[in-house]
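Got a structure for you, written out below as structure tokens; questions coming shortly.
Here the complex is missing one protein chain, while the rest keep their positions.
== chain A ==
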């Protein structure tokens, strides 16, 4: 057997989600094996199993032909399997060197640290990667790109035989990507097997030998990259559903403008973003990770301050400084992280639905009118089809899709005419997704203005009446919705980097 790693029939369940359904994957020494699929396809879960962070529920994993059970990240490290996580996992208060060699600090006697040796070893590692980073710099003070490079240096310092990279270029610029690819080429020449997760098609063509495609937690196919056109890979990733259902796009060009944004700017995250949203319209926001879409939404909602820019609601300028201001003028924001920002998960469905409108249920004595809250909650449960045994069920016991509906009910009750949905179907099963889509379309049909931020292109294409695309904080274009727009057009705008120094905004 020439396989470095071989995984077969891998199963993984999370509460309410069948995350991996009999997935297979193999890796040979000296190859770059791309792993592709939409968000939520199960790529990261599979790689967390390979690197010992999750335990598998079923299936077999072999390393060098021997079946292994990994009981933690340490066990994977000992087998030479390293991973660079998608989210940065660094200790911001520590220096670069302290981060790179965490857990393997050079020691003197009595547990004392050899700081000079620590910095020396790290300098060596950085030099080998041609990184110009001070090993003594505090990580929190560095840019995201440099932090990403430190993360990569840390993984490489284990001298892994298998290296998993989960979207390593999300925060890197072209020059840094070129450096990273040079490192990958050297590793490949040394016989290291590399698993490369990325959404960027051009990268796959540049460095990958083989590609495995996953969809909805299932294995689809493994192909030779050189012999496979990109369109085939995309078709496999997306499946057939997108091509079938194209949205009916109502003509909203005469509808009154609900929200107008001009020159919205916040540091480097959001640069001079302007757009208009009409009543009855669904405006999709597409872009890669870190493009600034959530940041735009948070500024409009008053959750983050802005450096510059104006916001009009219903044709009149408004001064939004806090979420409270935004809600007052009828803007609701449904966060991508429901559990942290959208719901009090230990409280009941009724309490959550009423949460943003409590004054409506408060009498002059300050006592809450439970009977009225119950009526309203039950109305919304019926209206949105929330599947719950009663309005007194704790929200944490509902499935992801039904939790999302509870958040929607909360904002509907608040009479928000402008609703911003950030990743509305993240972590939701396919069936429930279709229901959420239908609800969004109904809301638009009722005359509400809707923004949908999504990292899943098929979702944006299926829902949006118009598609706004962002790249590195800039709005690089607004495309019409429907079959006229292709994924390639969107990707082109989403990767249109600001190579010239001139601020190409609109």
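In this text, a contact is a pair of C-beta atoms (placed from the backbone, for glycine too) under 8 Å apart; a residue touches a chain by one contact, two chains touch by 3 or more; residues count from 1.
Rule of thumb we're sticking to: contacts and distances are computed from a predicted model.
> Tell me the UniProt protein name of the chain this structure doesn't show, selecting from "NADH-quinone oxidoreductase subunit N", "Monosaccharide ABC transporter membrane protein, CUT2 family", "Formate dehydrogenase beta subunit" or "assimilatory sulfite reductase (ferredoxin)".
Options "NADH-quinone oxidoreductase subunit N", "Monosaccharide ABC transporter membrane protein, CUT2 family", "Formate dehydrogenase beta subunit" or "assimilatory sulfite reductase (ferredoxin)" considered; the missing chain's recorded name is "Monosaccharide ABC transporter membrane protein, CUT2 family".
> So which of A:127, A:415 or A:442 would be touching the chain we can't see?
The single option touching the absent chain is A:127.
> Could you tell me which of A:68, A:94 or A:318 touches the chain that is not displayed?
Per the contact definition at the top, the residue touching the missing chain is A:94.
> Could you tell which one of A:15, A:111, A:229 or A:363 touches the chain left off the display?
A:111
> So that we can see where the missing chain sits, which residues of chain A does it touch?
Its contact residues with the unshown chain are 53, 72-74, 77, 85, 89-94, 98, 102-103, 105, 107, 110-113, 115, 123-124, 126-127, 132, 134, 136, 138, 154.
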